[in-house]
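Note that one protein chain of the assembly has been removed; the remaining protein chains are unaltered in position.
Right after this comes chain A.
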């Protein structure tokens, strides 16, 4: 009574390269990356959308890749932590994470970084969060700042407790990116 395996061909554009795969339909984007493409940067912390370790950018938006079926993402553009640097040139967020020691064990770090890339873009695009002032004009860039960053980064757990350093790192990168309109910082360790 061998059950049939349901598999499908998909093409994922991962870090700019087209990758053609045949996936068991139960395969998540996370498992496709880790087990079929040997891109182990995206981490599996829970496999249930509860920790953010698997965060990648899908068509420019940050998503928990453990919650996405690969078969449903045929044709998607996916950026993983391996795709953030420009050759030997690290992404400003990667530099900031090193400088601020915004990681310890490093297991949540790829998810934090991909999430932070998404956060900076969301703020620049004027997408409000739960802590954005209600009177903030829609469509205008939301100024960075500790409260905004903390709120938006709260889907990425870090059991090593690097949060305050992560906020500093994201804030540094936001400052570098935004120049003026940068919301400034409060508290933190450094």
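As a convention for this text, a residue touches a chain if its C-beta (ideal position, glycine included) is under 8 Å from a C-beta of that chain, and two chains touch if they have at least 3 such contacts; residues count from 1.
Rule of thumb we're sticking to: contacts and distances are computed from a predicted model.
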| item | value |
| --- | --- |
| From "Sarcosine oxidase subunit beta", "ABC transmembrane type-1 domain-containing protein", "Metapyrocatechase" or "Xanthine dehydrogenase family protein molybdopterin-binding subunit", the hidden chain's UniProt protein name | "Xanthine dehydrogenase family protein molybdopterin-binding subunit" |
| Omitted-chain contact residue, chosen from A:18, A:98 or A:125 | A:98 |
| Hidden partner chain, touching residue among A:63, A:76, A:117 or A:162 | A:162 |
| Full-complex contact with the absent chain, from A:84, A:120 or A:144 | A:84 |
| Interface residues of chain A (partner: the chain not displayed) | 1-5, 24, 26-27, 31, 34-35, 38-48, 50-51, 53, 80-82, 84-85, 90, 94, 97-99, 101, 103-110, 113, 146-147, 149-151, 153-167, 186-190 |
